[in-house]
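Take a look at the structure below.
In this view, the complex is presented without one of its protein chains, the others remaining in place.
In this document, chain identifiers A and B correspond to the written order of the chains, with residue numbering beginning at 1 in each.
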Amino acid sequence: MTWFLDHLALVGSLLLVHAWLAVVPLLLGLIIAIPLGWLAERNRVLRPILVVGTGLLYTIPSLALFILMPLVLGTGILDPLNVIIALTVYTVALLVRTVVDGLSAVPETVRQAAIAMGIGGARRFFTVELPLAVPVISSGLRVAAVSNVSIVSIAALLGIAQLGSLFTDGFARDFLDPIVVGIVACLVLSVVLDALIIGVTRVLTPWVAARSAA
Amino acid sequence: MKTIRTLAVGAAAAFALTACASTNPMASPSTSASKSSTIVVGSANFPESELLADIYAGALKAKGVTVTTKVNIGTRETYVPALKNGEINVIPEYTGAFALYLNKAAVVTDGATSLASLKAALPETLIALDPSKAEDKDSVAVTAATAAQYNLKSIGDLAPVASQLVLGGPPEWATRANGVQGLKTVYGLTFKEFKPLDTAGPLTVTALKNGQVQAANLFTTDPSIKASGFVVLDDPKNLFGAQNVIPVVTKSLATPTVTAALNAVSVKLDTDSLATLVTKVVVDKQDASKVADEWLKAQGLA
Partner (left out) sequence: MNLVWAWLADPAHWQGTGGIPARIAEHLLYSALVLVLAAAVAVPLGLWIGHTGRGRVVVVNVVNGMRSVPTLGLLYVSVLVLAPRLRGDWAFLTPAIIVLFLLAMPPILAGAYAGVAEVDPGVRDAARGMGMSGLEVLWGVEIPCALPLIFSGLRSATLQVIATATVAASVSVGGLGRFLIDGLAARDYGQMAGGALLIGLVALAVDGVFALVQRVAVSPGLRPARPLKTHEAIPAS
């Protein structure tokens, strides 16, 4: 506890970087996964390829992905971009299936009703299908958020500073305090991100609360 | 593979956009050394290296140089490429070990030859400044019990029993000229097994104590040697050579101010003071940055 109080500024700055490294891939992943999921949901041939293919990305250990990124991207080995892009890959891997699940869960009757009302193509997707898929997508996003927070810390093995640096520093000196503080800070970050996603989901899906209240 | 690449490129583009639009809290300095007036001090993945990086950074700051640190990057094999491509500009090094890394045939028997070998082997873009008197050598250490059991004083004494013993060290020791290979070629030692541990950290100490390994690589400044009663074996054939702490710097950034500030550190640093500082960090659990600042102030360097 005293260690934590003595190092508030350090923990705070590492926490900020950690949050940045976890959240940016989450948003990028979401932006990429929605069109991919839309494609997979509509196309019978692409669906298994995209869902299984992106799922396979998960069998790549994160450490390997971090290390190999510079070879693929031509970035420097200490570039935080390696972490951001590796985590974006994971987020996409997780969210494509969720987006497909979410879009598939939109009742056919709703879709037909929208078509009957003359709402076509892109407009139907953005105003009817995607909003109705939000609860399922949001559940996947929550898992991705928590998993990103955990995976970011592994980048400390490569000298990219964030909360995981407290783990490597504490370990090298046989000193539990920084490690425990780092774990707690990760947990706090996970909880905050989770609450944020839940909050945004509520705002985006007012009918869910209305229905459960009724 | 192709999908990964496509995704990655897309993500990179998207990141570039967001990075332009918002202020980046990472505030990471430019990844290339070009025209960047900020000097990035890096460190290896063990506490002494981190401490030395903090000392160098503090000394530079005191002379008005803009500095950031990137500590705990990894092994020499990892940070040297970063040093070469300008992601970091200053690194605390050890004369003999770095010379052997750059040239496996380097002669490192004493301080002068080590320094000469290092300077000869260093890439054009880097410059080694003045070495300090402080020496921290790699060593082969055993427990007092093992030393007594086999009557071990120097590394060569291991020859008759090595085939029954497990050697421990950092993973990179498996391939290093001054690691497993050197023990074989210089001392004729072939151990039963090499067990990859950590860089003379808690894994190594624990593995020695509980008998997972009987001999292990420790640094001579390591406070655990005294604390745990380990015996450091003599190195009469100079496998580990002379390993004086030395700042290695990107040549294009080694201005007179930078050079003077770092050389002033080398003048003040000796083995005993280095060991004392390491003990403060590793045993007393003080922050490396704080220990570095206090020492710099006490020496009149900050």
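Descriptive notes on the structure:
Quick note on the criterion: a residue touches a chain if its C-beta (ideal position, glycine included) is under 8 Å from a C-beta of that chain, and two chains touch if they have at least 3 such contacts.
Here the structure is a predicted model, which is why all the values come from computation and not from measurement.
Of the listed positions A:Ile31, A:Ile67 or A:Leu204, the one in contact with the omitted chain in the full complex is A:Ile67. Note on the undisplayed chain: of the listed residues A:Leu56, A:Ile115 or A:Val200, the one touching it is A:Leu56.
One of B:Ala57, B:Ala207, B:Val278 or B:Ala292 touches the chain omitted from the figure, and that residue is B:Ala207.
Residues touching the missing chain, restricted to chain B, are 74-75, 77-78, 81, 170-172, 174-175, 193, 195-198, 202-203, 206-207, 209-212 (touch as defined at the top). Remark: the residues of chain A touching the chain excluded from display are 56, 58-65, 67-68, 71, 90, 93-95, 97-98, 101, 136, 139-140, 142-144, 146-147, 149-151, 153-154, 156-158, 163-164, 166-168, 170-171, 174, 176, 179-180, 182-183, 186-187, 190-191.
The rule is short, and it goes like this: only the chains that are shown with their structure count from here on.
Per the touch definition, chain A reaches chain B in the complex via residues 3, 7, 16-17, 20, 24-25, 27-28, 31-32, 53-54, 57, 69, 72-73, 75-81, 84-85, 88-89, 92, 156-159, 161, 165, 168-169, 171-175, 177.
Chain contact summary for the complex, chain B toward chain A: residues 3-5, 7-8, 10-12, 14-15, 18, 24-26, 28, 31-32, 42, 45-47, 50, 70-74, 78-79, 81-82, 85, 87-88, 198-199, 201-202, 205, 281-282, 285, 287.
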